[in-house]
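A single protein chain has been omitted from the complex, and every remaining protein chain is retained in its original position.
Chains: A, B and C, in written order; residue numbering restarts at 1 for each.
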Amino acid sequence: MNKKIKAAIIGATGYVGQELFRILYSHELVEVKYVTSVSYTGEKYADVYKNFNEKTDLICTEGDIEKIAEECDVMFIALPHGIASKTVNIRILEKCKVIDIGADFRIKDKTIYENWYGVKHLGEEILKEAVYGLSEIHGEEIRKARLVANPGCYTTCSILSLYPLVKENLIERDSIIIDAKSGVSGAGRKPDTGTMYCECNESVKAYKVCTHRHTPEIEQELSNAAGEEIKLIFTPHLVPMNRGIIATCYAKIKGNSDYETVKRAYEKYYKDKRYIRLLKEGKFPETNMVKGSNYVDIGIGIDKRTNRIIVIGAIDNLVKGAAGQAVQNMNIMFGLEESTAIDIPGIFPI
Amino acid sequence: MNKKIKAAIIGATGYVGQELFRILYSHELVEVKYVTSVSYTGEKYADVYKNFNEKTDLICTEGDIEKIAEECDVMFIALPHGIASKTVNIRILEKCKVIDIGADFRIKDKTIYENWYGVKHLGEEILKEAVYGLSEIHGEEIRKARLVANPGCYTTCSILSLYPLVKENLIERDSIIIDAKSGVSGAGRKPDTGTMYCECNESVKAYKVCTHRHTPEIEQELSNAAGEEIKLIFTPHLVPMNRGIIATCYAKIKGNSDYETVKRAYEKYYKDKRYIRLLKEGKFPETNMVKGSNYVDIGIGIDKRTNRIIVIGAIDNLVKGAAGQAVQNMNIMFGLEESTAIDIPGIFPI
Amino acid sequence: MNKKIKAAIIGATGYVGQELFRILYSHELVEVKYVTSVSYTGEKYADVYKNFNEKTDLICTEGDIEKIAEECDVMFIALPHGIASKTVNIRILEKCKVIDIGADFRIKDKTIYENWYGVKHLGEEILKEAVYGLSEIHGEEIRKARLVANPGCYTTCSILSLYPLVKENLIERDSIIIDAKSGVSGAGRKPDTGTMYCECNESVKAYKVCTHRHTPEIEQELSNAAGEEIKLIFTPHLVPMNRGIIATCYAKIKGNSDYETVKRAYEKYYKDKRYIRLLKEGKFPETNMVKGSNYVDIGIGIDKRTNRIIVIGAIDNLVKGAAGQAVQNMNIMFGLEESTAIDIPGIFPI
Partner (left out) sequence: MNKKIKAAIIGATGYVGQELFRILYSHELVEVKYVTSVSYTGEKYADVYKNFNEKTDLICTEGDIEKIAEECDVMFIALPHGIASKTVNIRILEKCKVIDIGADFRIKDKTIYENWYGVKHLGEEILKEAVYGLSEIHGEEIRKARLVANPGCYTTCSILSLYPLVKENLIERDSIIIDAKSGVSGAGRKPDTGTMYCECNESVKAYKVCTHRHTPEIEQELSNAAGEEIKLIFTPHLVPMNRGIIATCYAKIKGNSDYETVKRAYEKYYKDKRYIRLLKEGKFPETNMVKGSNYVDIGIGIDKRTNRIIVIGAIDNLVKGAAGQAVQNMNIMFGLEESTAIDIPGIFPI
């Protein structure tokens, strides 16, 4: 029998929702039943995103979550933080798997969430069962999950770049610095002076210095890996390009680990991970090479002069950093081949 | 039985060759057996284009056409003009279908080719049987062809934008002006001052004014459609973006055709064409909406003040303008579903 | 005596107002006394535009035009259309010269203005005395003017590209087509989905096809030059770059004018014009080469195959297309050297 998985995209008219729809369009075992949108309720999806012209007749609906849960097998939520935790509940989860691409269920400690996000967490009931959707680390739990918290874009790139170092205790745990650079699509589609063409074209800037909300998310996962609390600096930068994230991670080497030791640690955790590509010694990633793909490219350097390690990771923020990873999680949750619909090389030059 | 089509890409390390490999990678009924390259002979393909890392183990070979013709079912040639016509011959065609993405077999009149390209045509023997690979016009011939001349990027966009007007005799045939704008990938990958980042970033310019080689190709196809000789002006411009072509076409309206008449002409020829999307009245294309896809988006305007028609077409120069169209042609030549491996919406924002 | 000219910029926080301030900053004979802004009243100018940090202590004021007219020698108005014509009156002009960078006083025929702009013209009283501020054509009148209507960006480029052809009767007057391409700064600083980074980056599109308001302005000036009514098509395109306009102009050659005849016509009108550079035969402009400067670069091509002429003009839309031209006009109005403060080469690469 080949009944297709029925999917809904809640918040389908943001960049992430749209990228998700595009990927699911190519997924042979999925049918997108609902695309919801607050701003475009009642409009044809293909009028909102004209690349979907002649590809879909779906109309944006308002999004009755209860009804969608009745009719669908999986619901992807791509909404600003604070909404999913208010809307999703156990009754929903009993009927429909939920992959939340927003931030609401990523942070296990409600207090930390509330401090960084400045809002009350209203979904405490189900927060416990949410699984952090980084399948390279939590694959087993994802397989059995009803509620997956899809990681942030910066966090996916940062955690995967540093995980083996922390897990294998190869670095000084208070020495981590993550200097990340992102394309503008990460800022979403809402008009704002700061993301207008002339304001960010041909310019680089840091933003939310010391205060970006992906910081506690990275710390949570690396602390879990370390078995002790890790605090780190994370500095995001806006770079004039549509897509792509690069995270340049620095740490002090513990003891006298050399490149081979470090490399073995990465291979130990990643050698059978389909979407992590460890680059050869002396090679470092560029976002160009992962654009449109679900890959994380990772390059490792050892600076003997200062006894520091540099690990650089690169992803497509809308694919592995959001929609692609969501589909990867869905594939795992439904027992499908992990790579279905996301098994393409990066597109270049584009 | 599901024996795959064996394919070779001759000239696989240019941008077009690489895009072709990427598309064929997703083609379930094709196996790429050979990727040839003069510049990178002996190197791993995935080292030349790192987006193919862990996607292919192929090594770039020098390209023994005879041997490839023995072993493959189809050969795509993505080389500078002058080489394919020297290399391909009837013996090759008897063994292997050929899709030439270069210019050598596009122009039926050898003299015109030689005048515009400034080289002798060495493949006269097979020039006659070459089919111009614009399936929206020559679909039937492509179905039976052994040798397909894949159209140029500008020409695909320009011809398809103007064809119904000319065919239906709706415009003054000496009044056609095509003002086209292309991304930089159309210039290829060979280092040159003019295509360095700082030289073409943040700037627009016209180039090859009155002398671009795509002119006679457009004239040939439109003359065929008109049943009389058409001469036109074609002005290409370089625009600071990686991909995409837009062709803004102007002509004087014959008689008193209105928008409805013109629209009916376009629908007559295109309504069942899978990769042509006619936009609604008042809508015009943007390259954003076709990027990564095989679509041609066409918008039509009538300027009553000056009695002129404006038709604007947009394509992805590397897909419908080159590699995607080549795969579309291959699908037709092998009796496959026309859309196999190219049936995706445009990717946005990217 | 070296009393400086006291200047006010009404609408100083748009891109044009700011560029004007930057140019006037380097003008040794001008002192900017007032910068007004509706959106930023009360804020330090250097907080709105941080490039002015440590360059000015001016505070944005609300803009009491009467008071400013009392205290200043010249007032530049960079506001959306419809406001200047409502505000400026003869009493103002008796006290203070006005250079309106908006559209209100450009079109002499009130009815045409009202049809294209869709608003009533409220400044009829002074419309008659307004001088169209294209000094290469109206230099003498500008010298004596109290009210100058600074031309639009597209129009400056288009009119100057075509003027000698029309004036000297070298082209068929109903055959003019202007295909123009502009950077995004022309759209101003107000947040809008269409000018967000990800929406216009890496994409080209036509907009306001057959309906752009610069059309009647170009027609007015070319009709005046021709001594008979000219109608033409003007198609603007948005190109992914901050600054620059290129206008590719096509027309049918009258009689058998050759390149030399045409060139002589351009030299006749432009050889002593400081900010027009005629390129050598076979050379065409790129916006790169005029960025940051007040130049118009013009290249001319003759296509004998179709008996058409192509003239391509390029400017910096914020300099010669707006603020630089306004300063050029001010210099002329005050009897200063025309080039004061705008005599710099283009900046490249930037």
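By definition in this document, contacts are C-beta pairs under 8 Å (C-beta built on N, C-alpha and C of every residue); 3 or more make two chains touch, one makes a residue touch a chain.
In this text the structure is predicted, and so the values were computed from the model without any measurement.
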Residue among A:H81, A:K97, A:H138 or A:K181 that touches the chain left out of view: A:K181
Could you tell which one of A:T195, A:S257 or A:T287 touches the chain left off the display? A:T287
Of the listed residues A:K3, A:K144 or A:R305, which contacts the missing chain in the full complex? A:R305
Residues of subunit B in contact with the chain that isn't shown? 15, 184-185, 189, 191-193, 195-202, 240-242
Touch residues of subunit C, complete complex, unshown partner: 15, 18, 22, 25-26, 49-55, 185, 202, 242-243, 277, 279, 286, 288-293, 295, 297, 344-350
Determine and list the subunit A residues touching the chain excluded from the picture. 174, 177, 179, 181, 183, 198-199, 201-207, 209-210, 231-233, 235, 237, 239-244, 246, 248, 250, 284-288, 291, 299, 301-303, 305-306, 308, 310, 312, 314, 349-350
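Just so we're on the same page, only the chains that are shown with their structure count from here on.
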Of every pair of chains, which is linked by the largest number of C-beta contacts? B-C
Distance between chain centroids, defined by C-alpha means - subunit A, subunit B (Å): 36
Between subunit B and subunit C, what is the separation of their C-alpha centroids in Å? 39
In angstrom, rounded to a whole number, how far apart do the mean CA points of subunit A and subunit C lie? 46
Please list all residues of subunit A that touch 2 or more other chains. 15, 185, 202, 242
